[in-house]
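For this view, one protein chain was removed and the others were kept in their places.
The first chain written gets the first letter, and so on, giving A, B and C; residue counts start at 1 in each chain.
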């Protein structure tokens, strides 16, 4: 922390700052300047709240020097984390696709789509059994019956499963089947849930909250890491802004930013970000070009009858064509599409 | 729902829309226009997803006509909901103040501040036992020990208690002591938690999420109402925008907007919104002038030593002066400060 | 500027930073820390671009210490600026209302409304002759004919005139009649226009841009001040956010923030911020309670036939009632409604 004094601060103001620092058992360093004076603080283990100092008289600003996350940052771990999911490693120079229906609607629909995305080249299967819906009157998912269906789809296709966990009460049952436990955007700061997931030994895909800064996102990852679960995959899915031509604003610049600051893999979900089929493929391609480690897309073989978000689902044929493009683009930026290893 | 066709749509495009509407067991109404054609849909019980139609060829836009919330809206209930908390009613033409420390730090601190805010005129006591913190390394609250302390403070001062519930696992224990269960901004769309709270018969204060629209906020209230709990108080606490001169952007215009659209009471939390002591009182006054039913403010008698958000806490003396201003302003806009009824 | 080094920076990294500072003819100060090292820079006259340093290897961050504005800040001038407009002073502990139609539509309409707002207690008359419209097909204002009408309204009522200047080509003609030249939100960073206005000796009302930070707003004021025009009034009129229940998000917290950081007066325009009549009065009252030096509101005696923004115009009767409320609220927060001094 660095404390910046106003140009017209008094001697007493400065003394009060020094005293406050010492009261926190930390060490102040007075730094004289041309216009004013600054006070550096050393000795703190974690982050300090700048406002502890900005409320003192004569203080202009207080600037954090230490990053708030540790385990999620490159300072802690230089090399890339590779998250093992079934036969795959997510991260590093790899690229892969997670595909499947928004919601598990029935056993037949799920098996059919699972086979279709496998045939189109997807490495993992996604599908929601518990659906977070803005309205209590919308379809909330099949629940545990949906989890049972996903287990069957995994058995039949060999595709590892990515599915969302919403509720502390059903976490264990979901974790028995899921290969990757997804935390949705709305739960990115559901700390009670994060702590429980941190105690599991299962990969977690942590979606970015609708208005989360990169720092907050990495701090939520830190909740998982600090409980002992290092298998964290980040997923950008669009943020909320004034911009109204798409469902959300896909923030692809976060991809190189994450890769600079963190060792964790990052994938992109263009389906939720755009909300409209015709923009999913362009944004999936852009994600690959930006250096993401993969994409997660919604695929449905009968989008008009989908119970959830049919408007953003790709038909299997479009998804297959997209996989071809992604393979070329990923390789143009030094990534390599993982060969499908499912049985 | 109203479907707007492009000016160059084909007959087949229109026919496909009509078929889709009929397939949903709804009734289409073709409306010819000067430039193009529109299709009105009637017969739907809940909201339809516009994107189901916008993906069809020849369709320009699809516009929802029915509001997505029902029980939370004035269409369902014209008169104001008055939420009973201890001897008070929140809503209507009343005004009151909820005050206390950000976090329960110790029994002594809590009792001391409880007495101070009571002396200054507060009607309810706030205090966090479970604290949602961005960092896993920040003080997380005293937990159930904090709840025990709040019970003691309530017994000693007679002030009803407002405290946050974070975790489905401790919900019942918190509900035993709390008079109002607070749902924090980060949990506004933690639907698993909302459903459990909807089954209780306790007032819930639902804070607006950092990037929640008014519609989404009322839909989260609808989760509570549709489970049978009608005792919902809304709380505006600032939203996240590009604006960087305050912690969040307090959106006071939402106060008259809520009062037009919903029968639920709305209060304002200027402490979290501004994050800085010197702006708390101006925004509390502005909230009263905007027509809010009350404010919730953080008060600490030794802000420099507060374990959480000391920078935004008012000392009891400033809070007392503020109560005087609020009483005048509330009455200038037709509200009335509730007389303190605690024993 | 303070440069923060990474914990794993090399000696060469640090040396490169010191060299860069010296190359800029500035003085570096090395500050050793527990985890890393920082470098303070002194000797710079204006602000440095932090990115000049953050791109160097081994640098974690670069933090500006000096505020970018000078003349607009309290460091430069402690006491409040009072802007003289006709017989009034705007700023300090005063409060006043600027009212009138959105657009000057005709001589008859303008005179009629001018008399009505005068009768209701307004101190200044507003009215747009040149209108900035999103669409080229919308009514663009009467132009110089509108300016002539405003001159007549001023002569008949004695009310000083506030009107917008859009175009460098007509600036002089507008300035002949206007008592306050308004710069609209869209032109807040039209620096060519600001420089020309800075050379005039007329009060300027500088509206905040739709996505302007407080710093940028004060920097635009600095363009005016640094050219020699110190008569600047700031006007908050709502910013653009994701929030969709009102036309813009009125950021009232900026009122106490401006008053802390700057000596310039600040008024609030609730008409453009809310866009809807029923929310104008609540937000005008909230602005007064927040400590603003005045409000600017649109008044029309036949809103249904207004050529521009009729939906947000108050009828004179509602405006008159509002003036009564504002007088009470302003005085509850230590401000005083200026008595009307027009002939």
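Simple rule for what comes next: a contact is a pair of C-beta atoms (placed from the backbone, for glycine too) under 8 Å apart; a residue touches a chain by one contact, two chains touch by 3 or more.
Since we're looking at a predicted model, the values are computed, not measured.
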Looking at C:11, C:78, C:155 or C:169, which makes contact with the chain not pictured? C:169
Full-complex contact with the absent chain, from B:12, B:63, B:119 or B:321: B:63
Check the options C:60, C:118, C:154 or C:240 and report the residue that touches the missing chain. C:240
Provide the residue numbers of subunit C that touch the chain removed from this figure. 20, 45-47, 49, 51-52, 54-55, 68-69, 132-138, 166-169, 186-187, 189-192, 210-211, 216, 219, 222-223, 226-227, 240, 275-277, 303-304, 309-312
Contact set of subunit A toward the excluded chain (per top definition): 211, 213-215, 239, 241-246, 249-257, 260, 273-274, 278-279, 282-283, 285-291, 325, 328-329, 332-333
For subunit B, which positions touch the chain that isn't shown here? 2, 4, 6-8, 27, 29, 31, 33-36, 38, 40, 42-44, 60-61, 63, 65-67, 75, 211, 240-242
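The criterion applied here is as follows: only the chains that are shown with their structure count from here on.
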List the centre-to-centre spacing of subunit A and subunit B in whole Å, with centres computed as mean CA coordinates. 26
Please tell me the distance, in whole Å, between the geometric centres of subunit B and subunit C computed from their C-alpha atoms. 31
Once you find the CA centre of subunit A and the CA centre of subunit C, what distance in Å lies between them? 38
Of all residues in subunit C, which are in touch with two or more distinct other chains? 211, 241-242
